[in-house]
Structures are given as C-alpha cells and as structure tokens.
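What follows is chain A.
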Amino acid sequence: MSAWVRRNRWFLIALGVLIPTAIVVSLVPRWFPYQEIQPQPEAVELGETVRYSGADIQLTALEVLDGAEVGAAAGADVVVATFAIDVVEPPEVALCRVHIVSNEAGFERFWDSELFVSDYRVPDRFEQTCSLSEVGSYDLQMTFLVPRGEVLNPVVELSSSAALPRVLRLS
Partner candidate 1 sequence: MTLRSHLRAWWPVIAAGGVLLTGGLVAIPLGGWDTVELQSAVVPEHPVGEPYAGHRVSTSIDDIYLTDTHPDGYTELEPGTTFLVVVATMENLTAEPQSSLGSAAFYAFTLPGVVEPDVLLSGSTTWARLVRDGGPGSTLSPGVPDTIQFIFMIDADLYEAGEEVRIGLTDATPEQADLFEGTRWARPHVAVEVPIVIREQR
Partner candidate 2 sequence: MRRALAVPAGLGLLLLAFGVAYSTPGAPQVEAPFVVTGGVGDQIVSQHLVATVNDVALAEVVELNSWTGTTSGVWLVVDATVEARIERTGVEANLFIAGVRYPGTNRTSTDTVDGRVADAGFPVTGAILIELPADVQTMPGAAAAVLRLSPGIDARLDSVIELTLDLTPLDVAGRVELATPRDGAR
C-alpha cells in the first residue's frame, strides 16, 4: 500500500489541493456578491448630519412615549422619531424606508412606521412619509408602535434604494 502511495504521491497531493480549490471557486460567483449586497449599517449620532442618497439627513429627536399615557393599543409603547431632511442631489429613483430597530431581546427586531396608532398626533408642520426624490428641505416625524417596555433604546434605521447596501442607523 505504501508503495502505491509513494508511486502516486504527486497525484494525491494535487487532488488534495484541487478539490478544495474547486469547491471555493464554485462558491465565489455567489458568496462574494451575496456578501456585497448585505446591508452595511452606518451609525449616526442624534443631532449629527450625514449626506446619504443625495440628502443631508439629521435625526433631531427620538423618544419613547408610554403607551398607556398616549392611549396606544394594549401592550404597546409609541416611538416618535423626528428628522431634518434637505434633499440636495436626488437620485433618479429612491425608495426611502424607515424602521425602528432594537436588539434588546437578544436579537434584532424591526418595526414599521404607522399612522394614527395613539392619541399622539404629529403636528401639521411635519411630513409623515420619507421622500428623497425631490429637491427641497422638510421636517419629518414618524411614529412607531413597539412592544410595551421592551424597546427602551430604539435605533432608527433609514435606507434608500438608491444608496444600498449602505443604510443609516441613527440613535
């Protein structure tokens, strides 16, 4: 047996190199592009202005309202996020999405914005939907329902389809 191995040692070494290489090469067209399109969050502090998707975006306020005090549905608190947005160079198409993110349960959870979720009313001077497609500046305020007592340190995630995979996480 050892004589056989000795006789074929170079071929066996070649197999030992080529088989793993073939596996890696077959994964390359899918693995790396997949990794490249995964969201790349960028942390932004409250009050800090950042240029994103052709707009200057600043989170000006972020608060958690006691759901019971604002008449929210049972088991819910209300997160209010306020932005100053100045769209300078709008991309041709930009779908803007805003979520609340929290990892306080041990893993990340996300909540969508909702209108008319409690007695809290967004003042008229604020827009209530995010738009990055037209030049101009506006103040944006959005409300979110989150599980009562479970989201004490919310993070606002703002993403634009034109700027992916870069996403902003503001808190």
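The candidates were selected such that all candidates are chains of the complex that A comes from, given by their letters.
The working rule: a residue touches a chain if its C-beta (ideal position, glycine included) is under 8 Å from a C-beta of that chain, and two chains touch if they have at least 3 such contacts; residues count from 1.
Keep in mind that what you see is a predicted model, and the values were worked out from it rather than measured.
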Candidate touching chain A in this complex, from 1 or 2
2
Spell out the residues on chain A that touch candidate 2 in their complex, using ranges where they run on.
73-76, 99, 105, 107-112, 145-147, 150
